[in-house]
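Omission of a single protein chain aside, the complex is shown with its protein chains in their original locations.
Letters A and B mark the chains in the order given here, with residues in each chain numbered from 1 onward.
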Amino acid sequence: MINTNKNSNYISGKTGDWEIVIGLEIHAQVLSSSKLFSGASTEFGKDPNHNVSLVDAAMPGMLPVINQTCIKQAIKSGIALNAEINKYSVFDRKNYFYADLPQGYQISQYKYPIVGEGSLQITDANGEDKVIGIERIHLEQDAGKSLHDQHPSKSFIDLNRTGVALMEIVSKPDLRSPEEAASYVKKIRTVLRYIETCDGNMEQGSLRADCNVSVRKPNGNLGTRCEIKNLNSIKFISQAIQYEAERQVEILENGGVIDQETRLFDTSTGETRSMRSKEDAHDYRYFPDPDLLPLELCDSQISEIRSDMPELPDQLVERLISEYGITKYDANVIAEEKEYVHYYENSAKDRDGKLVVNWMTSELFGLLKKNNIQFNQNPISPNYLNELVELIENKTISGKIAKDVFEIMFATSKSPKMIVKEKGLEQVTDDSAIEVFVDQVINENKDKVKEYLSGKDKLFGFFVGQVMKISQGKANPGLVNKILKSKLK
Amino acid sequence: MSNNSKIDLDTLKKLGKLSRIPIDETGSIKLMDDLNKIIGFIEQLNEVDTESVNPLSSVTGHNLPIREDVVDDGNKNNDVLENAPEKKSGYFVVPKVIE
Partner (left out) sequence: MSNLLQFSISEALFLLKKKEFSTKELVETYINAIEKTKDLNMYLTTCFDQALEQAKTSDQNYFNGNQRFLEGIPLGVKDMFCTLGIETTASSKILKKFIPTYESTVTQNLWKEGAINLGKLSCDEFAMGSSNETAAKGEVINPWNFEEKRTPGGSSGGSAAAVAAKAALAATGTDTGGSIRQPAAFCGVVGLKPTYGRCSRWGIVAFASSLDQAGPITRNVPDAALMLQVMCGYDPKDSTSSNKDVPNFYNDLGKSIKGIKIGIPEEYNSDGISSDILNAKDMTINFLKENGAEIIPVKLPLTKYSLPVYYIVAPAEASSNLARYDGVRYGARIDGNSLDEMYENTRNLGFGDEVKRRIMIGTYVLSSGYYDAYYLKAQKVRRLIKNEFTEIFKQVDYLVTPTTPTTAFKLGSTQDLLTMYLNDVFTVPASLAGIPGISLPIKLDKNKLPVGIQILGKDFDEQGLLNVANIIESCASFKDTPNGAAS
């Protein structure tokens, strides 16, 4: 069988096609009020070293105590990613020196993570479903922030983020293109937002990814991989992977070898580069943190969380399709954000779901984008969209008029009924009124009528157009057709 | 102990690098000797059969205690920065870090 799609992911080099193999480590900041092991706030954007406890600053003699919510959030995320929840997990110390790592070690999970293998369904570049394996999810502490641009010879350290809980979600090397990687990250973000375990805010760094990229001849042995650290936008993830894969292909095709290394992505040039501070002797010396004990969960704790799970995006898509009769594509668009779903379900109540989804995804999204307005600033309430569609359904206005009404709604936030009433935009559905328009058109276009009657059927559209024009678009198109047909015999 | 030299100069330098304790040429021979003595001593453990023994990392008998998710700490910039050898505008200051 010839597979025509398959090559679209490949990089074609001088020596033939190359396949990209990608695995992602997503660091998702856990939604919680306080940090993983201290009572300091996780709030973003505070003055430097404001949300820092003595524990976070690693003062002598300070000890960690684990946050209940963070454990729950990890379990919830695991369940959402169809993963096994490990009833026994261990917190280890990952030892290394860095200016924004006050303890000299990061508390993480190494051999025994809280969540084991799972999976996530994404849509690949061809619109097909594809299941990506999840290797594990573990809980760990975030590091602080170093500012390097404040002083010529100094770095400034802010520990506000130090100790905030992160979930590291490790995928299997199942991704094959920058698009798939982007789709995977988007989907992870959507899922975590749905279940409210991470706000997914990439600009604030709540969701970041390390990408492991290698290339190989299609279906050949895995190549040596490079890790691109700390990418904080989906665009950068795609760009970095594309650049990195092409870089590797070029090296390999020129007879070179890939050094396994950590690289940084330069957002201004779109290139990846080797880290200057080569941590040559990387040896993290993981060992169980003696300040903590193993985390042991019981079945009831897990099943309680399981029974409390909100609807997940995939389940929702299925429901939207069956309940509202919309296409999978549309359902996926709606399911992308929880607020879309909320909006859609409110505006589609008792209405034709397909009609509503069209209005929402083409007209509404279009206007929002054109006017650069965030969805949550959307001037049209779901009730009014519902009302507008109702006006179309009961033929008070035509689809064409509805577009004008919609624009007014967008500009004024007014109710469509009010707009229609104020502007007198109700559809004319009275036969005699339409007959008047039709007669006028026939009288004013006698030549055309003659041509029509002599067989030029195409002119019918012209007559409809003229009637609509005279009626200022308000005449019911169905009636116009019917009456025109009867008069033009 | 003479037949035991698990830690050679390279290993010693690597350990120094990892622990950020520089190895100076003069002291390294004595340090290496000391460390190898200790390694020789602790290797007595090889005599013990530990087949199918679970490692013990804490003698504590209770389960991991868990904290409610409430903000009851932080907001003490002055305490946190009080002892800092170098600070500016609320930040700790260190020699420039090159990534």
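In this text, contacts are C-beta pairs under 8 Å (C-beta built on N, C-alpha and C of every residue); 3 or more make two chains touch, one makes a residue touch a chain.
What you are looking at is a predicted structure, and each value in this text was computed from that prediction instead of being measured.
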Interface with the unshown chain - residue positions in chain A: 54, 57-66, 93, 95, 97, 99, 102-105, 155, 157, 283, 285-287, 289-293
Chain B residues that touch the omitted chain in the full complex: 7, 11-12, 14-16, 18-22, 31, 34-35, 37-39, 41-48, 50, 53-62, 64-65, 67, 76, 79-80, 82-86, 92, 94-98
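Just so we're on the same page, only the chains that are shown with their structure count from here on.
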Distance from chain B to chain A - Cα centre to Cα centre, in angstrom: 41
Interfacial residue positions of chain A with respect to chain B in the complex: 32-34, 38-41, 47-57, 65-71, 95, 97, 99, 146-148, 150-159, 264, 275-277, 281, 283, 285, 287-288, 290, 292-296
Residue ranges of chain B touching chain A (in the complex, touch as defined): 14, 17-18, 20, 57-58, 60, 62-77, 79-81, 86, 88-99
